[in-house]
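Questions regarding the structure given below will be posed in turn.
Moving on to subunit A:
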Amino acid sequence: MRNLLTGIAVLVFMAGTSPGGTITRMDEPTTLVFLTWKPNQSKGWNHLLREFDEKHPHIRIKTQVAPHSSTQYHAIVTQRLKNRDASLDLFLMDVVWPPEFGNAGWALDLTSRFPVREQRKFLSGPITANIWQGRIYGIPCYLGAGLFYYRKDLLNKYGFEVPRTWNEMLTAGKAVLQGEDDPGLYIYSGQFKQYEGLVCDMLEFIWSNGGAVIDRKSDQVVLDKQASIGAVAFVRDKIIGKAAPRGAVNYEEPESLGLFIQGKAVFHRNWPYAWALSNDPERSKIAGRVGVAVLPAFQGHHSASTLGGWQFGINRYSRHPEEAWKFIEFMSSRQSQKILALESGLAPTRASVYEDPEIQKMMPYLNAFFPAFKKARPRPLSPVYPMVSQELQRFFSRAIAEKDSDLREMAKTTSVNIERLLQLVSKIQR
Partner candidate 1 sequence: MASLELKKISKCFGNERILSRVDLQVKEGEFCVLLGPSGCGKSTLLQIVAGLIRQDEGSVLLNGRPVDRATPRERDIAMVFQGYALYPHMTVAQNLGFGLRMRGMARDGIKKQVTEIATRLGIETLLKRKPRELSGGQRQRVAMGRALVRSPMLFLLDEPLSNLDAQLRINVRLELKRLHQQMKGTILYVTHDQVEAMTLGDKVVVMKRGEVRQIGRPSIIYDRPADTFVATFIGSPAMNLFRGELTQKEGRLTFHTADFLLNSGDVPSELAGAPVEVGIRPEDITIARDAGNAGDLLMARVDIISNVGAEKFLHTMVGNTGITVRSEKGASFQTGDTIPLIIDPASLHIFHKGRRV
Partner candidate 2 sequence: MMKGFLQESLFLSGVLLAAGFSLAPFLWFILCALKTPAEVTAIPLQLLPSFSLESFRLAIERYGILHYLGNSIIVAGITTFVSISLGTFAGYALARLPRRPAKIILMAVLACAMFPHIAIAGPIWDFLRFMGWLNAYQGLILPYVALTLPLTIWILTLFFREMPEELEAAALVDGCTRIGSLQHVILPLSAPGLFTAAILSFIYAWNEFFLALLIMTDPAKQTMPVGIALFQGEYTIPWGEIAAASFITTAPLVLLVLLFQRRIVTGLSAGAIKG
């Protein structure tokens, strides 16, 4: 029993002597805490961190790691930011967060340090995504956009061009399926689980039919207009359970890519990362037989890609904003973006990096991605986007999971709900 008591005593003691706040002296290097996730390929990141260390001996970067899952990272980072936790200096933001982080007063306003002149050097999509009410809150680190992957070999075999419209995709797909005689083969594979990815995929359908959730000019919710509903109906009636397996209703990126790289789908919608994986002979049965293009559109409309990717941000309550700025300035420099591209396979957000001869040589496929990147559209920009997204996910999932759902009615309800959310925001703007 005595051991037991000593055990507790030791524990209490341990607790008492834990390091609280640390005092920095002038001659000591400043430590910046950077909450990051574990990158898919860490080589480029490590390279840059090392280089920054060498160049700035007075700044030490201490990395903390969260999962790459957007929701999990969001939970951790907001927990710290909402409590004004000054022990965090730098963080990453998913592309949909800057309005939220900016309005909540969590992310440092970078407008003075990152003027429009600098912003112009970046692609327009990611810059727009970082702006809320005329102030910019993040620097784009890398970007993603919905891309259209297809089986080069099969299209060639049956004499089809890369489809420009969704109907062309169905026609070509049907022909391939007929010819191949593989009951496991599907025309299309995408992400339709009730999660953020569903919003991305569905928005691409809606946008490429001239629809939208919120009209860009009038700021009205137009989800219940025919252009939007028509696109949703198309997915429900022509894609789910037909062109794509019924199981796609629970597919995230890994499952949908799995189908494609096992050679069981002719067409596939995914982010840029899928390129490397589907061409990796260790993982993919279709390595070298994959083509990539912009997503199809509906007849008479333009292709649309949803913007993805991550941004650097600075904690507004950081005690070392100057040093933190130095870090993200370094990380988003042209040279750094090139290293991240070459060594970690991440798509640059600076337009000029794409023209770099070394990039051109080592990553020629970026040329195929570039049109989609250039036009990639951010999801609705709003501090309440997470709530809007939940409404959209609910609507889309119900729309596609239930065969004869009343789309118009559901779209109406969802629109009303979203409008109510947006009113909350307009209340504070007044």
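Regarding candidate selection, all candidates are chains of the complex that A comes from, given by their letters.
Note that in this section a contact is a pair of C-beta atoms (placed from the backbone, for glycine too) under 8 Å apart; a residue touches a chain by one contact, two chains touch by 3 or more; residues count from 1.
All values reported here derive from a predicted model rather than from experimental measurement.
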Of the listed candidates 1 or 2, the one touching subunit A in this complex: 2
Contacting residues of subunit A [partner candidate 2, same complex]: 1, 4, 7-8, 11, 14-15, 18-21, 35, 37-40, 63-69, 72, 75-76, 79, 83, 85, 87, 184, 252-254, 257-259, 261-262, 264, 270-271, 273-274, 277, 282-285
